[in-house]
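Removed: one protein chain of the complex. Kept in place: all other protein chains.
Our next item is chain A:
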Amino acid sequence: MRNKLAAAIVAACALVLTACSGASPNTAGETQELRIGAISPIASFEPGNFDAGPGSAFIQPVYDTILRNDSEGEPQPSIATEWSYDDSGTELSLTLRDDVTFTDGAKLDAEAVKANLEAAKAGTGETAGQLRFIDTVTVEDPTHLTISLSAVDPSLLTNLGGAAGSLASPEALGTPELATTPVGSGPYVFDAAASQTGVTYAYTRNPDYWNADDFPFDGITITVFNDGNAVTNALRSGQIDFAGISDQAAETLESDRLKVESFPAYTASGVFLFDRNGTIVPALADVRVRQAINMAFDREQIVEQVYAGVGTPTAQSFSESSAAFDPSFEKYEHDVDAAKALLAEAGYADGFTLPMPDLGPIDPKRQAAVTEALTAIGITPQYEPVNGETFISDLLSGKYPAAIFNLNSHRPWDFAQLALLPDSLWNPFHTTDENIVDLVNMAQTQTGEEADATFRELNEYIVDQAWFATLVQPNSVFGVSSAIDVEPRKFSTWPPIWNFTPAS
């Protein structure tokens, strides 16, 4: 009996030791599987209902896009091989490849593209908004179609080269299964049997893919993590090859097995002065007050202490990577005395109280820095408790006159649409400035250098008017296995999967 027990214990130990294969890292030179860690699952695989940020990692393996943006963010041929606008800039003609089939056997032709654009436009996700200027889609023949726009859209081509141009099988469009089981024509096929919604997403190579050379990995797995420590442990133990990490984790993560990469996050981060009409806080209607707030911050120090030195200190909200950005627009030196004098000139020598959402529990360092700076010039932040689930809708409904926040800062046109026009989503008090509207309208029909100059003028005006107290354009930090290389894409928060390669 005793011998049997001992044998059982030995067998169990042997089983455990042989089982210790959980961490089998990719090694340099091998092209096995690309294993990505994500912080949240994709909400839906239906065109028009997914976001264009980190969610792209889930859809790029399975969906071809009409065009494909290169690493500079410029649209290049993909399913559409040629494209051209008419003179008015509102009729876009596309020529499509004729050799692509969806993995369920449906043909990828002009009808399929039309069905996708119409379905995507009817959605409610971020990508649906990117297609809002599309009026009608006309099929000329199986490889030609024309997109008619209600107004010129300078971002349409790049949007068709991103998530908004994703193409699902027309047979799957409109079916409830598409939300969790994508069917596309992309380089990989979604492996439903090896996946679990919200937890793991597995993709295997599409053997019939028309552009297989661009995708060196035999398979892709995306694992969703709920905890930053778990992500770090998975990276360090070789369970995953790529994931976003915190600045703090980055300081200790680099090793023989892991690289730390830092790419622009394409966001403007700081104090958003939403109530420029003075609806809740009358002081904010005075441009001198908003300028004084901008002068209260020591941006260099904040980047060092709050962002671990990773990011660009700036008062500009237009992306540093865009033509609208200009170093000469940095007009707000840290100067507490000058800020106080400006407040006094505006009639607020004794300061005022500024209600803001309380982000202390999730972002204590940034909130502490903001509190210190505002208090130094006599403004008292009054933090109000936040409900995480309703936070965004509260901001959008104009509940808070100001907030510590991040906002996408991609191409100048996109940023203007997002935050500067009277009906922009992130202009919750609908502040109207005719000069801004005129400049945006002017840029809409311009291209090249002409458009760049207009956006520069717009950016300088926004800085002068102190619409925001932007502090930094931060970087996203990623942990990367030494077995792979990755290249970022301009104006994208997450590198596209075709920019992942085995380490050279």
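As a working rule, a contact is a pair of C-beta atoms (placed from the backbone, for glycine too) under 8 Å apart; a residue touches a chain by one contact, two chains touch by 3 or more; residues count from 1.
Here, contacts and distances are computed from a predicted model.
Remark: of the listed names "NADH-quinone oxidoreductase subunit B", "Ferredoxin", "ABC transporter permease" or "Beta-ketoacyl-[acyl-carrier-protein] synthase family protein", the one matching the undisplayed chain in UniProt is "ABC transporter permease".
Only one residue from A:F102, A:Y209 or A:F225 touches the chain missing from this view: A:F225.
Contact with the omitted chain, checked across A:S78, A:S185 or A:Q239, is made by A:Q239. Screening A:V139, A:V152, A:A179 or A:I280 against the full complex identifies A:A179 as the residue touching the chain left out.
Residue-level contact of chain A with the missing chain is found at 15-23, 43, 124-126, 128-129, 176, 179-180, 196-200, 223, 225-227, 229-230, 233-234, 236-237, 239, 387-390, 392-393, 396, 425.
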